[in-house]
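Below is the structure I would like to discuss, written out as structure tokens.
Here the complex is missing one protein chain, while the rest keep their positions.
Right, chain A next:
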Amino acid sequence: MKKSLLLLMGLLLIGFASIAQTKTISGTVTSADDKQALPSVSVMVKGTNAGTQTDVNGKYSISAAVGSTLSFSFIGYLSKEVVVGSSNVINVSLSNDSKQLGEVVVTALGIQKASKSLGYATGAVKGDELNQAREVNVANSLAGKVAGVSVTAPASGPGGAANVIIRGSSSLTGSTQPLYVLNGVPMDNGNSASPTNVPGSGNSNGSAGQYGGADLGDGISNINPDDIESISVLKGAAAAALYGSRAGSGVIMITTKSGKAQKGIGVEYNTTYQFDKINNLTDFQYVYGSGNQGLKPTTAAQAFAAGAQSWGAKLDGSSVVQFDGVSRPYVANKNNIDDFYRTGGTYINTVALNGGTENAAFRFSANNLTNQAVIPNSGLDRWSFNLGSNAKLGKKVSADVIVNYTVESAKNRPNLSDSPGNANFGITFLPTSLSASQTLSPGYDANGNEIQFDVNQFITNPYFAANKFIQDTHRNRIIANASVKYNILDWLYIQGRVVQDAYNDRYTRVTPTGTAYLAEGSMDDNSTRFSELNSDILAGLTYKITPDISLDATAGTNFMRRNAEITNIFGSSFAIPFLYIIPNATGQRNSYFNYKTRINSVYGTADLGYKGFLYLNLSLRNDWYSTLSSPTSTKTSYLYPAASTSFIFSELWKPDALTYGKFRVGYAEVGGGGDVPYQTSLGYNVQGTISGTPIGQIVNGSIPNSQIKPRAIKEFEIGTELKFFQNRFGVDFTYYDKKINNDIVPVTTSISTGYTSAVLNIGKLKNNGVELLLTGTPVKSSSGFTWNVSFNGSYNNSEVVSLASGLTSIQVGISRTGNAFIQQVVGKPASQVMAFDYERDASGNIVKDANGVPVQGDLKAYGSGLYKYNSGLNNEFFYKNINLSFLIDGKWGAKIFSATNYYATVNGLGKNTLVDRDKAGFDAQSYYGNFAQNVSGQFVEDASFIKLRQVILGYNFPTKMFDNKIQGLKVSFVARNLAILMKHTTNIDPESNYNNTAAQGLELAGVPPVRSYGFNLSVKF
């Protein structure tokens, strides 16, 4: 049957060729922007299979009939179609598509597809948009750029993780972060203490929590933005279904640059320097100084006991003794915070070499990033090397090898949240009557011991925390990707690919000798060996069933094996003070963890196209999980179907104003959460010995479950894409409805179960919303002035529909204050900020106790810690060689519990504590302390904001200025996070969550927000 079909097609083609008048057309394809030749542009005779590519000089030649249409397409450029007329030469210049990757979109598994054929929404960002105004973590550069993608940098300084949430939270307690895919294959997004899918990841390990901790970063930050060709965001299940279980939170696909055919060796150099200054948002009182009970300290001991308490007397300039025994004027030192944080900076250099012929090409880049954080003595140094090469071995075989190697060292990642070792905590709550630089600096005395300023030893001197605590991470990571593609026939290929993502991490944390709360010191030395091997075989065909009906199909299989080994050595009490090596620790404990996961998969897709305007995409994936295997459960296999359709209605109906119109609809099921191993049974081992007797233990902190299954995500989406007035104005609109069932979650349980949590398949979480992308070119004058504007906005409404029977809420986070929680509550949007309200009597009056302090009422849901509305507005102006752009982003509809304001209140530092402070007989210190403890709801704030996120002013030097010896020279002045245009929070940045877990809505003593300014220079030789 198929054979005869082929025969028929062949005959048809031959017949067509013999009838029409064909001739050879040749020409050059150039880029409209820089007039440079464009190699590898696809040139097709429309409606046929005939096609070729341009060579290194942008030249092509093809035979085509007069009257047929040639179509020219290339990634990142708007396609062009030209009708073959009398001329034998057709020169084409393609213009840059600034917003989209043109006609071709990188989809799941790295398969490139025509944008118009997609039945689902994708977002795209080009590499150029990421490497001018920079973030240390490239994912943070996506903030405000893609509709439906909410990006927040936690308040953890450079080198921290990014919080990227696509179409709302997709897990009740697990990771809500998307899958990052590098050149078609998943990459790990974990960090030193918690590689992805290791129990504890996304929770306390590697990110800050109730009792402090540091943000140890994530995997995506290992990628150098200069190496990124494009980023494509697969937002919904329909787009991501081919990644099966791992795609539940969306997929961010990164394609790195590879070699391109060109004359000689091209050299690109990009350098950026940006400096960072903190944006101090605190607005504390400068009326009262250090002390207790409204009194100035009269002895050093009293001053020491008062410590961080600002419950002293009115600042009157008199000489008052301080904790160090020295008397100083009792005045407000308003610059403590600004003086403590230094000007940080990031210096980034990339050199890339590019060269090759049509048969083999390479690109090699070397990049160094050096960052000095605003916290003294903290920073990050990263080297990354990327080699992208491709070769054609004869007509049928091509091969790609991409190797990415990163060496990253972070020095003193700052502690966040709780006070021990947290410089931010110490400096934030310092009474203003103490001068930080005079009394606390350098944090240690002549013997190296901490200069303690508060009787509570756990409030670490901020200078001691910065200068003496050690919290270093080192990572060596290699991601090697090799693939071979064999074109068996013109329309059939088979591809094999092997990818190894491997890293070795070392994490060293030292509580130094002389620390007030641990004078003998201690250290943790943590080593992680992680590897994930993906090997897949993929067969694909592109086939014209009839001249009108095309079929693109792929089928493949994937084996994933992930191993993570973690060894930790804890040492305490250093025999030789200040010598921080494990053998010097007199007490030692070891622990060892080994996590293994396997997923086997088969998948297939079929895209049927009809006349280039109607497409149907079907896909199916089956995953087998090792993680679901248990002695009592053998059901380890799950099937994920997806279907979507795209209809280019403008091909049939096209009013004058409409250039392009598409309607799309898709439905898909994906899974997720079946990734964490060893959750199906109890395990026992030995944790140590006591006088020779072994001490056993149950290792599970979470109650295992032998019957778990992956969570099921079902998502429907419908949308339209419209372009008007010759692409001057575009609209892309999507509605989606995403239901997450049977989430696998370690549900925080009552500790009286014996366990802190239980692994359950529970509940239903629902997200629905809309995404809107508006693009326009309001001005495009002949004088060379262009104004492009794009707006993206999204609205996500989430609801926790149900939890396990009997559960009306589960806890995912708790503030250091102990009286505010993040919970998933049935009937409410995800990640509710829970705090205690006032107690009210029948007539609604606030109930007070004998001392007049409002009594604690019920635990109340104040709203979601996740933003409901996300938006970004980008304006770009081009005039001749000058370009100016600015990005404003805004988010609304989230709440945050400010533990910073809780402590500011308890310590008498907040302006709110000025009320009635001097009233006779009023014990303000007890009142505000108990009031803060009882009614934590007063610290829940609206986290909405509008920020001026990014400004770029650039100038492209004309190449003729350099006799064309330089192919391009561009200088840009860049700035990020310039201003907060609107916020409702006091003392804190609305975006100051200290981690990227599901427990959004908590903050305390994070690194202050910074403004960055700098310049960027890029040269191409």
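The criterion applied here is as follows: a contact is a pair of C-beta atoms (placed from the backbone, for glycine too) under 8 Å apart; a residue touches a chain by one contact, two chains touch by 3 or more; residues count from 1.
Rule of thumb we're sticking to: contacts and distances are computed from a predicted model.
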Name under which UniProt lists the unshown chain, selected from "Starch-binding associating with outer membrane", "Probable glycine dehydrogenase (decarboxylating) subunit 1", "VWA containing CoxE family protein" or "ABC transporter, permease protein": "Starch-binding associating with outer membrane"
Among A:Ala208, A:Leu614 or A:Val747, the residue in touch with the chain that has been omitted: A:Val747
Sole residue of A:Leu579, A:Leu682 or A:Met982 that reaches the chain not shown, by the stated touch rule: A:Leu682
Candidates A:Thr350, A:Ser630, A:Ser644 or A:Gln950 - the one touching the absent chain: A:Ser630
Contact with the hidden chain (one of A:Phe74, A:Phe821, A:Tyr838 or A:Tyr862): A:Phe821
Hidden partner interface residues of chain A, rising order: 3, 292-293, 297, 299, 301-306, 455-457, 488-489, 516-519, 537, 539, 555, 557, 559, 570, 572-573, 587-589, 592-594, 596-598, 600, 602, 624-631, 636-637, 677-678, 680-691, 693-700, 703-704, 747-756, 758, 760, 804, 806-811, 814, 818-819, 821, 823, 834, 859, 923, 925-926, 929-930, 933
